[in-house]
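Showing just some of the chains, left in place.
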Amino acid sequence: MAQMTMIEAIQSAHDVAMDRDERVVVFGEDVGYFGGVFRCTAGLQEKYGSHRCFDAPINESGIVGAAIGMAAYGLKPVVEIQFADYMYPAYDQIVSEAARIRHRSNGDFTCPLVIRMPTGGGIFGGQTHSQSPEALLTHVSGLKVVIPSNPRDAKGLLMAAIDDPDPVIVLEPKRLYNGPFDGHHDRPVVPWKKHALGDVDDGHFSIPLGEAAIYRPGSDLTVLTYGTMVYVAEAAANETGLDVEIMDLRTLLPLDMDAIETSVAKTGRCVIIHEATRTSGFGAELSAVVQETCFYALEAPVTRVCGWDTPYPHAQEWAYFPGPDRVAAAFRAVMEA
Amino acid sequence: MTDHPLSLHVPEPGCRPGDEPDFSDFEVPKAGAVRRPAIDEAPEKMRDMAFSIVRVLNRKGEAVGPWAGTLSGDELKQGLRDMMTLRHFDDRMLKAQRQGKTSFYAQHLGEEAVACAFRRALEDGDMNFPTYRQAGLLIAGGYPLETMMNQIFSNARDPLEGRQLPIFYSSKDHGFFTISGNLGTQFIQAVGWAMASAISGDTRIAAGWIGDGSTSESDFHAAMVFASTYKAPVVLNVVNNQWAISTFQGMARGNAGTFAARGHGFGIPSIRVDGNDFLAVHAVAKWAAARARAGHGPTLIEHVTYRAGAHSTSDDPAAYRTKHEFDAWPLGDPVARLKAHLVTLGIWSDERHIQADAEILDEVMAAQKKAEACGTMISGPAPSPRSMFERVYAEMPDHLRRQRQEAGY
């Protein structure tokens, strides 16, 4: 065991995977010699050679398209899109190709690849370094979509993703790379190095895809969330004094329906939180399934707290970010409904 | 500066319905006239190859020049058979589509030599990333006609279990990657596959395929960039059959002299070949494959040919191009040209041709009979709807299992 930041945990997952399996290759913009703009692939080129970890030309479609060819060959490519905001040029390759190859060839060809991308805001990145495009991925059958909220999960889920026989998208909340963040941007942050969830096994371990975690048990209401918003929910729970059950979904597709049903059936109240824009966000799907499966248990409307339906602004970042105040207000409203 | 008003240049083909077909500005070099560079010649020394056309068969049906001689008489006879098979296959499947036995078909008329000859230049284990117009790769590779038809009929024996549009075959064993309906996407995948082979210290190579119109797609660029940067062992084929549905090749080519010229911006050796000359296609393919295998990296080949038929069964070219354009097409008919060559060699004759033609038609019809016995789109039996839920993932997740149950399968 070692104390790791989320960045170190991700680096370690790559390292262990490359060490165990020669077929694992890692590439992307600036990931080779430099080790990635967030340092998630630091040291891999030196250790495993430039044929297994290398820089790529700046073409996201090319990166994913080449990875698909490699996966079809029999390798296990793990690629980085420098920011989730830059996945759109690769979207056709992701949707029309990676997600479809097993099905359309009836299993003749497969596409075991991992696409990592830093997601979310809170770093004054403006509209093209802050987006949370998960809903654009969860609508695509054939993909799995994962989003860790701490170093241990980041490593365990990435290792599971690399072992998975299908294409997996790993969204990494960049605001959590160095420490948990609860939305109180004016207060100091506790680094992972001093946090229980920063205690990560050095070797190989994996956290199964498709299993949610109860981040904090409670009985008043259920929070369905993931990534950075786990900590915002916790802050709001503490501030309202409510006995909130916070579910960290971890995998968005396929969704852990059992865990969701069990919790909402118990609490009868549900608040969904994400940073992505509201309309047609992943919260809509969560709201729909909760309502479909727990209709008779619900004592209040399922409520969404999300990013506004605007581009992510630069200067108004904290007015955009669904912080503890907005979340606390939703908790209270749901309890009073 | 001048105040002259600007205007938009919109390229137009030489002739439209009603006009006389005219290929007078299409330059056809003499067979044998184009040189054959060494496989390790520097790319910048062979730029000329992108502006001429490698041709082997002359008008008399003789094989001439430095690119001749890559195939034996038996191989050539097999090549002729393959092209004739593809032509009959197309013909039968077009009819089957009109009879409602399948929903869709696209033929290869006039461009049979490209894929059939190319396949012969590859080794088993190499991988093609084809478009919907390279069934010749399967036929020349010995893939069963009946299985192709099962796919086309979406019947109970369709290896893809009805999931895919007709002719979107897939066969890993035959080096034929599962076809996408999205144009251009697979060009870069071919490069990725080739990179994987290089990463693994393997000796196998990949071949990418794209149409003239589809070279405009952005993934063409992705493929060229990656192939150039990593010197991937890949042969990148542009099949210039002059048309992209109703759009003539000039719309995609723009102000470039040729599609092959696109390679020059990437330092990728680029070569144009007479796509209706079986021997030339084979020789150029061999040369490109040898370059890839020897570590000299990618080659771009422009196969100059002509789409003699409609784009697909959804299309009627009479609306946008002149009839009989194919008759005026200067590179002729690939089947007739290879036949003439075999006759010139003294190993073939009109009689044998007629006989072979009848035999092949019988074979194709026999395969069709067997395939139809397993069902067509009108008669069924069709694959079970259950299969549509399968292999979305390696393991069926709960939500799909629930949906499958709801659907009743």
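To keep things simple, chains are lettered A and B as they appear, and every chain counts its residues starting from 1.
Note that a contact is a pair of C-beta atoms (placed from the backbone, for glycine too) under 8 Å apart; a residue touches a chain by one contact, two chains touch by 3 or more.
Because the structure is predicted, anything quoted here is derived from the model rather than measured.
Could you write the composition of the whole complex as a label formula, given that just one representative of each chain kind is shown?
Full-complex copy numbers, labelled as displayed: A x2, B x2.
One rule holds for everything that comes next: only the chains that are shown with their structure count from here on.
Flag every residue of chain A that touches chain B in the complex, lowest number first.
Against chain B, chain A makes touches at 25, 51-52, 56-57, 59, 61-62, 65-70, 72-75, 89, 92-93, 96-97, 100-110, 141-142, 144, 165-166, 210, 254-255, 257.
In their shared complex, at which residues does chain B touch chain A?
Contacts found on chain B: 127, 129, 159-161, 163-164, 168, 170-172, 177-178, 180-182, 185-186, 188-200, 206, 218-219, 221-223, 225-226, 229, 387, 391-394, 397-399.
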